[in-house]
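Just one protein chain is left out here, and the rest sit where they should.
Here the chain labels run A and B in written order, and each chain numbers its own residues starting at 1.
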Amino acid sequence: MKCEKVPLKGWRELPEGGTITEPGSSVLFDASAWRTSKPIIDQNKCTKCGLCWIFCPEGAIKVNPDGRYEVEFMYCKGCGICDKACAVRAIRMEEEEK
Amino acid sequence: MLEIRWHGRGGQGAVTAAEILATAVIKENRYAQAFAAFGPERRGAPVLAFTRISDSEILLRSQIYEPDVIVVLDKNLCTMEGVGDGLKGRGTVVLNTSHPPANFVDTFPQAGKIATVNATKIALETLGSPITNTAILGALVKVTGIVKIDTLDDIFKERFKIYADKNVNMARRAYKEVTIMERGV
Partner (left out) sequence: MKKIGLSGNYAVAHAVKMADVDVVAAYPITPQTTIVEKLSEFVANGELDADYINVESEHSAMSACIGASMTGARVFTATSSQGLAFMHEVLFIAAALRTPMVMANVNRALSAPLNIWNDHADAMAERDSGWIQLWVSSAQEAYDTTLMAFKMTEETRLPVMVNLDGYILSHTYEPVELIEEETVRKYIPSKPLVNRLSPKTSFSVGVVGPPEYYFEMKYQAIDAIERSRSTISKITTEFNRSFERSYDDIGTYGMDDAEYALLTMGSMTGSARVVAEEWRRKGIKAGVISIRTFRPFPVEIFRQKVSGLKGLGVMDRSSTPGGPSNPLFCDVATCLYGLKERPVLQGFVSGLGGRDISLENFRTMFKATMDAADTKSPKPCMYVGLRE
């Protein structure tokens, strides 16, 4: 999933009073360029305890239908909290390729 | 236009008296303004209030510098400087005092009419506290005929509710007891 660049609206089109009238507008926000390193989950070590999911401040960890934990890289800012939180050291931070 | 200046002490009801008179005039379908020289309100401190009365709409909103009538709710205020300031020639003075009008000729040399009433005595006997404003209103109405005494009764009923009767009695007693002295100046 890649966020498309939305053209900025003129003053007549923007909602009145500086408000956001639709829910969940933050899902459109692409933070992928913020990272210097990214978390890699070793699915063999992962015990599916959910600590990374709890601690991720961006909600960038998602659980697949088959129960596997994966990172949504559009929202991951590479903070490494999941790496610190993981009880079984199943997550390592790998430098983002430039 | 008739302009009245009220001198009282905080708690005696000078401001209320100015308002009641204006309200009574308005009730009689004429025009009036009542306002006060507001300051740090303290019980006992000297207070100034004003009533302006006219048959036509009142546009003027400055203070009153040359009153036609001066009302003093406490005779001790007569010893203060400025109580008679600006009184128009042959103007009227209404005082709360146990003394006769002749005693105040020196204080108000330009007055054409001086009236006195012992409003404190009336207030203490009727109300039990020295709030003299409604008694002095009764005297003022007698001396000047600005409004009907019945109109005052109506305003007291609207404004004082359970104390209305006492105020009606005070005003009516002062209306009867006021001593008026006319002077050729």
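One rule holds for everything that comes next: a residue touches a chain if its C-beta (ideal position, glycine included) is under 8 Å from a C-beta of that chain, and two chains touch if they have at least 3 such contacts.
Source: prediction; values computed, not measured.
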Where the missing chain makes contact, among the chains that are shown: A, B
Option touching the unshown chain, where B:Gln12, B:Gln33 or B:Thr144 are the choices: B:Gln33
Candidate in contact with the missing chain, chosen from A:Glu22, A:Asp66 or A:Glu97: A:Glu22
Contact footprint on chain A, counting only the chain that is left out: 8-11, 14, 16-25
Contacts of chain B with the absent chain, listed as residue ranges: 18-19, 22-27, 29, 31-36, 38, 58-63, 65
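To be clear about the criterion, only the chains that are shown with their structure count from here on.
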Centroid distance [mean C-alpha coordinates] between chain B and chain A, Å: 80
